[in-house]
Structures are given as structure tokens and as C-alpha cells.
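Not every chain of the complex is shown here; the ones you see sit where they belong.
Chain nomenclature is as follows: A and B, assigned in order of appearance, with residue numbering initiated at 1 for each chain independently.
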Amino acid sequence: MILSDHFKQVRQHSLLLAEPLSDEDCGAQSMPDASPVKWHLAHTTWFFETFILEALEPDFAPFHPAFRVLFNSYYNGVGDKHPRAQRGLLTRPDMAQVRAYRHDVDARIVRLLASELPRTERERLTMLLALGMEHEQQHQELLLTDVKHLLAQSPLFPVYLETVVVAQPGSVASGWLAFEGGLTDIGHAGDGFCFDNELPRHRQYVAPFELASCLVTNGDYLAFIEAGGYRTASLWLSEGWDWVRNQHLACPLYWQQGEDGRWLEFTLHGLQLLDLRQPATHLSLFEADAYAHWAGARLPTEAEWEFAAQDVAVQTGSLHPALAVSLDGLQQMFGHCWQWTSSSYAPYPGYRPAAGALGEYNGKFMLNQYVLRGSSCATPAGHARASYRNFFPASARWQFAGIRLAR
Amino acid sequence: MILSDHFKQVRQHSLLLAEPLSDEDCGAQSMPDASPVKWHLAHTTWFFETFILEALEPDFAPFHPAFRVLFNSYYNGVGDKHPRAQRGLLTRPDMAQVRAYRHDVDARIVRLLASELPRTERERLTMLLALGMEHEQQHQELLLTDVKHLLAQSPLFPVYLETVVVAQPGSVASGWLAFEGGLTDIGHAGDGFCFDNELPRHRQYVAPFELASCLVTNGDYLAFIEAGGYRTASLWLSEGWDWVRNQHLACPLYWQQGEDGRWLEFTLHGLQLLDLRQPATHLSLFEADAYAHWAGARLPTEAEWEFAAQDVAVQTGSLHPALAVSLDGLQQMFGHCWQWTSSSYAPYPGYRPAAGALGEYNGKFMLNQYVLRGSSCATPAGHARASYRNFFPASARWQFAGIRLAR
């Protein structure tokens, strides 16, 4: 596909995701960690405007002078930012203006792509465009997790998508797969796109280990609950136990027990009976770690996960959950839910962030967060790879995050 | 006007107020003290449905079973309530559904009014309908102050109404008017509607006092600021001084100083140059009290205010600000801004709240709030009277509240 078509396609996909939503839905912010859909649509546009048009467009003029601040997420190098917790109060600009903003910036990017540029500028444009599209794909996943969190606030339990698009596979008995480990290279290799936090590829020693072939299921996790998991201090990290007690938690984020004792789960398709065969998701690292303790196992390190993913090479081929079932070997590495690792998010040896404001993309967040590997049902097609490092604080539950055991 | 027409008119006015707003605007909640416009529109409807239709309609069935909880403001007697601070997350039901809700309940109320009813039920209906309409008018004012607060959160300073509807009067030199006081009766008299907190009319002794003929103006208040009012501890109540310091306050809520030193004020007509002749508004009781100290005066008690209002009888006639200017005597008692009194909100001797859940309307709030008298530019026509008791906590600034001095 030519670059401008790829660009249009990625951009179009964000609007598609917003289609089932009203303007009201798009404006609300359910918690400081989440952002309104409208903000996602504007911020991803701001990224192209600020880092590409402002740098490379001749006679650049901003679409709207206030947007530079309004839709700056966290780039101190760009300047002031609208307070994160107040993104849901920006009823102006409205959705129509944000759509116009997208349209305008898209047209200018396409025009820039079609124009004649010196070679270094052309290369920089290509690199920044790739980064901008991957950035937009990250926000496409966040858009879905944020919408899910928002809709869950209404006692009407609204439906985002009426029909379940993908037939879910039946559960598969999990087993242990052994890996020899040894001296290995970790980090992105090859010519394809990667984020700076996947570099440099570097040597690590990995001791022999085993990975579960499948993800922990809702049924597995229910057994943990019924065995008193949320009431047993000895299973939890100290901070996790405080978290469970202060918030009076007794089950995953979107689970609820009906008066008849049956478990229900709020999904993007509305409130559904809990499917015990599906991978358990929307778990914090605290819950994932406590479950692993209870199961007599542990979470993998990110090096172990990547070592295994390299070895089995499941990341090639389609990421569609329906196709990821096989009879043996590692399953559900991609396309179901992100998998918590025990690794804190830290720079690889020799890590160098980009110069300027773009250097804030990843590096400054490498503290008190933990790495998740794989990808989820909400990850856009083509966005995942074995070296990809997702990361969230240990208490985050609103992402599609689950558990693969190691030992 | 016949009752059903009056009802329709009051109900229609709420929708008129929402007309300049998008659905997005109507859904957002800028702070826990404020509510979304959509919530105001639904809650006032809930009031008619819950307290009239549910009690008097034959074969009553709720418009939507979830609304009883969703749009209950604070009536424990009715049952559970949606958490106040999360009203802005209810993107569902959407505006269209809320409009349908209003339409349905309105039609049923009109039908009920036209039906044959036993006399006691008819009387109860008439009484409850009057209460419901006055209740809706209270929310019409809140809707405007809440919208103003919401729009003020956007750095775009959006305009609610393009044109300033009413030409504002020029300022008038204020003077002191003396009142003899003595034994007097305070509280509502006569047959017209009043809230239960205006009753019973009762005897009080009021010592001789003086009232300022006009409200404190922006110009007056600016002099206080320039004299260091916000930096002088001795002018403030202890709690007020903590409030000023913790929040780093240096001017009224919607004022800002441009880089050229000129003062601007955010209004429902957008950002405007501060008009020094207009009454100062959006002041907390803390600010009103500190200003009064600085001016060598004090705030009136609510008995003094009502005594004076009874005496001069300005409350008859139109409440339009443009018409409230007279050459002498008490001015600006109504239609400009509410006037803080030094009186804490307390039950009148012999006060009896209504039976049942409606008894929660006023009585349970009679603590740590202070009485404001008069009415504001946002008060619907016909809603004000001399015995009316508005009330807010001492720190509230988002209401149209100003200062009339006493001594």
C-alpha cells in the first residue's frame, strides 16, 4: 500500500471506532486515567500537526492557536498542557470542530507527502509519519478501553456494539511448555517499525523456565475467588493488599454477581453472562500476581516472554483470536489480552530517547510501571510484535490485561 | 392563565434555556456542586413523575425504571441516588431520551389536570404542581449558573448568548437609608405560594439599622482588591482566610487581568471588559464579609433585609433590571444579584417540614449555610419575593451573589 493510503486508512479507523457513539458519549471522561473519545481524536491529530506540519510544512499556520495547549498530552517540550483530569469539561471545541480539525490536518499531510522534499526532510517525514500512525493505533486501543469504562458508569449498561463480531474459540486445556533459556538477544531486530523503548537489541541471560501454553481463564480465576483469594493477605504484595482492602475489592473490574448467584460481565456488547472459557481480563498486576501465587506459579519476566515468542514465532500470521487456536504450543500470545510480566518498565542498556520533545514519548515513564506483553482484542491489526513493550501501573484494571503463568 | 398553560410555560422555559447548547454541553458536569443541563432537565421531570404521577395517576407506571434512582437528587425517602459527582458520566440516557421523558411526563400531567379527581386529590395536585413549578424555576437559575461555570472551563471562552439582551443601567451613587426597626413580623404572609422555609411568619425584634441603597459595584470591589484586600488577614473570617490562602485567590471567580492590566470578566456573553458600574457578583460570603469589614460596614441580617423590603415594597412590579432603577430609595433589591446576609440558614420558630420525602426539600440543609436574599439576573420572572430564602455555603462563588452593605 502506498504511504498516503496507509495513512488515510489508519486515520479512518479512529473515526470508525467512534461511529457507534453519540457526541455526548465522545465528550465524557470517566476518570483522570481515561480520556474522552473526542480528545483522542483531537490529540492524535495534534501529534501530526505539531510534530510533522509544524516542522516540515512551508508557511505552517496552526488550525487553531488554542489547540497546541488543549490537545498536548504530556510533552513539556511543546509547552503548556490542559489539565488531564479536566479533558471531559471541554465541550468546546465540539465534535464537528474536531472532525474539521482532523480533515484539515489529514489533507495537509497528504499534500506534504505529495510535494517535493529534500531527501533528509523526506526521510524525516517518513519516520515521523510511521511514528504518528503507530501512535494513533495506540490511542485506538485506549479509545476502546476508555469507552468501555465510561459506558460501565451508567446503570443502563449501554451497548457499544450490538453484535459480537468474532466467534470466540472454546477453551483449551493449558499445559506447561519448557524453554531452555541461555544467553539470548532481547529487543527489536530487523527493519520494521518499533518504538524507541524496544531498543537497543541487547544480550541477556535467561535461566531455564516454563510458560503456560494458554492464558488463565475466567473459570480459573473464579476458582481463585471462591477459594477466598481476595480475603487472603498472604497471597498479595503489600501494596496490593492495601489496595484490595481500601477499595473493598472482591472480583475483577467489570464482573458482578446477580441476585441468583450467577456471574455477569460488562462488555462492549453490554452486560453478558460470564463465559468461563474465555481468558480472564481487566486484571491489575496486583490481581495477576496474587493469582499466580495462589496457583503455585509466578508471572514471567518480559525477557522470558520475548524469548518464548521469538522461539515459537506465533506472532506472524493473523492476530484474529479465532485463528490463534492451535493444538499444541504457545497459544493466545496475541489478540486476546495483554499479559502482565513481573518486569518493571526500565530502559534497555544503552537506551537513547529521541532528541527534543519526542524524547518524552517513552523514557520519562520508566518508573513504577510494569511491562505487559502480547496484544489484546482491542489492539489494531498490524500493531503487535514480539518485542512490543506495553506498560501500566500495577493497579490499572481498565485495560484488556490478563495472566500467563510461568514457573 | 389557567394552570395547565402555566405549567407548560414553565416547562417550556427550561428547554429554551438549553437551546443555545449542544448535546455535549448539556452532558458535562464541571464540578460536584454543579449539575449537567441534561440532569436538570431530567431531575425536574422526575420531581413531577415521582411526587405527582406516582401518587395520583391511576395505573401509574414509570417512564423508565432506572430513572427513579438516576434522577433522584437527595431524597433518602425515595430511595437510592446516583452519586452526585458522577452525574456528568451519564451519557446514556442521551438528550433525545430526556426530551422524550419530559414530553411523556408533561402530557400525563396535563391529562391528570384535565381528569376528574376527588376534592382532596385535586387540592393535593394543585399544591404539588405549584411546588413542582417553583422547583423547576429554581433549577432554571442553577442551569444558568452551572452552564456558566462549565463554559468557563474552556480556554476558548465560549459564548452562551451572542447578544446582551438587556441594556444594563448606569451606576447610581449609593447612599445609606435608615430603618427604625422594632418588633416586626418576618416570614411569608398572604395566600401566594411560598416554600416551607419561609414559614411560619413570626415575631422578631429588629434594632434600628441602615442599608445601602445600592449594591457594591465592580468598581467598588476593585478598590478593595487594589487596597490589598486579598492579602490582609485582619479583614477575613478565620475560615475565609484559610480558603483564600489555600486556593491562592486574588479576585472574584470569573475575573482575570489581561497582560495590559485591564480587567476582564467571563460572562454568558463571553469574555468582556469589566464594567465598573455593574454590581459585583460571583462572590462568596467570605469575600462579601471581608469587603464589608474593609468598608467599615457589615452585611445585613436576613430580618433586616426583609424588614426593609417589606417597607419599601420594591418587589412588586417587573423584576427586569432595566426597570429597577429609581431615583431614590432602595434599589437593586431584585433582579441583579442575590445578596449575602450574615444569617445562618436556620428554621424559623415553629418550622414544620412537610411529611414524607418532600420534608427533605429544605429542612435537612439548615446547617453551615448562609441566607441570601433578593434575586438575580438569572432568576425566572415571578419567582422572587421579599420573604424568599436562598442559601449556600460560605465558600460558594458560582452563583450570582453580591453585596448590599448594612450598618
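By definition in this document, contacts are C-beta pairs under 8 Å (C-beta built on N, C-alpha and C of every residue); 3 or more make two chains touch, one makes a residue touch a chain.
Keep in mind that this is a model prediction, so the values were computed, not measured.
Asks: With 2 identical chains placed here, what is the total number of copies in the full complex of this structure file?
Replies: All together, the file's complex is an assembly of 4 copies.
Assume only the chains that are shown with their structure count from here on.
Asks: Using only the C-alpha atoms, find the rotation that maps chain A onto chain B and quote its angle between 0 and 180 degrees, to the nearest 5.
Replies: Rotation angle between the two copies comes out at 180 degrees.
Asks: So how far apart, in whole Å, are chain A and chain B when each is placed at the average of its C-alpha atoms?
Replies: Chain centres of chain A and chain B, defined by C-alpha means, are spaced 46 Å apart.
Asks: Can you check the complex and tell me which residues of chain A touch chain B?
Replies: Touching chain B from chain A are residues 22-28, 30, 38, 66, 69-70, 82, 86, 88-95, 150-151, 153-156, 158.
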